[in-house]
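Removed: one protein chain of the complex. Kept in place: all other protein chains.
Presenting subunit A:
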């Protein structure tokens, strides 16, 4: 299957070390090699503090690599250029802007004319259920709606790759499950390529095509699993009842070496 899809992102022996010049360097990411295929959702799971977010920052071009390389769309990542869209646990909506003006932020930075940006944003708003809230300030929205607005902001400027850094972990359980289904559907419909960081194994299995299990810090790739449903469009809620889900869950659970840290 890997050969059928061109890779939109590659990491080739990527290595990140903090404070390299000092006598106490911290190796956050040791050796990551992976490929993200076009239209795929790839989940990264690993123990907390294993360097997942560091890897994201490197992919976004926010911090330099000390070894190896990352390419996005065939181009080596040297600095932040807007090639990736970022979505974090915090929605990071600007409280002084209306929902629609938040969604156009990325387009605005790229110099897209205001009217055109608004048309694109309005289209996303209409299709993904925020109609009627265009002019609201983010404070008037629920947590789930805010995260959806944040996703639209990410989709609007059409980045090659979307990075989701635990985007659901601040939400209550019910909202989280429903939003997972929603986000998965939106990403599939839009045909986007996504890397999802999560420590929630269930979330990884129900949303992703493939799951990369990382080791403890410094991060390396421990193993890669394909979910049994691949690109098949399955409901992330219903899928939790399938035996394959349970099976994969316990396999990954054991892989994670969740040793208690005292």
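The working rule: a residue touches a chain if its C-beta (ideal position, glycine included) is under 8 Å from a C-beta of that chain, and two chains touch if they have at least 3 such contacts; residues count from 1.
By our rule, contacts and distances are computed from a predicted model.
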### Listed names "Protoheme IX farnesyltransferase", "RNA polymerase sigma-70 factor, sigma-E family", "NitT/TauT family transport system permease protein" or "Amino acid/amide ABC transporter membrane protein 2, HAAT family", matching UniProt entry of the absent chain
"NitT/TauT family transport system permease protein"
## Note on the structure
Filtering A:68, A:144 or A:228 for touch with the omitted chain leaves A:144
### Candidate in contact with the missing chain, chosen from A:41, A:103 or A:181
A:181
## Note on the structure
Out of A:26, A:62, A:170 or A:221, the sole contact with the unshown chain comes from A:62
### Task
List the residues of subunit A that touch the chain left out of this view.
57, 60-62, 80-86, 88, 90, 92, 94-96, 105-106, 108-110, 128-129, 133, 136-145, 148, 157, 174-175, 178-179, 181-182, 185
